[in-house]
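Every protein chain of the complex appears in place save one, which is left out.
Up next is subunit A:
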Amino acid sequence: MSLTKAERTVILSMWDKISTQADAIGTQALERLFASYPQTKTYFPHFDLHPGSAHLRMHGAKVVAALGEAVKSIDNIGGALAKLSELHAYILRVDPVNFKLLSHCLLVTVASHFPADFTADAHTAWDKFLSIVSAVLTEKYR
């Protein structure tokens, strides 16, 4: 599965808008993840996960920044996220099912912030993009 030219264009153009609210979007996606899928909190016993906490804001910003790196190197997401891939495989070892859950919550967040831009085609492009990112992050698991 790879992105078509049209899909890359959609993602790049939407990213300009998204990056202006990057931190808020990252934070909100995580809030949604923990609210809808409480089992995901098990990966963060060391965090204060109350909505609006500094931990959440910091981590949300981190997640979206990483997505930004992937968007910047959209033709070589594997290369851009190689270090993160190793981190997730050897240190974090987040079960692969959780990438789908976070991807879904990112889509929900983007849809709620940018409804006019989030057309069916854009929805497809973002869903594919996040699937590719998830695959890259889990490709060294075994």
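In the analysis below, contacts are C-beta pairs under 8 Å (C-beta built on N, C-alpha and C of every residue); 3 or more make two chains touch, one makes a residue touch a chain; residues count from 1.
The rule is simple: contacts and distances are computed from a predicted model.
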| request: Report the protein name recorded by UniProt for the chain absent from the figure; options are "Fructose-bisphosphate aldolase", "Alpha-methylacyl-CoA racemase", "Globin domain-containing protein" or "hydroxymethylglutaryl-CoA lyase". | output: "Globin domain-containing protein"
| Among A:Ala54, A:Ile91 or A:Ala120, which one is in touch with the chain left out? | A:Ala120
| message | Residue by residue, what part of subunit A touches the chain that was omitted? | response | 28, 31-32, 34-37, 51, 104, 107-109, 111-113, 115, 118-121, 123-124, 127
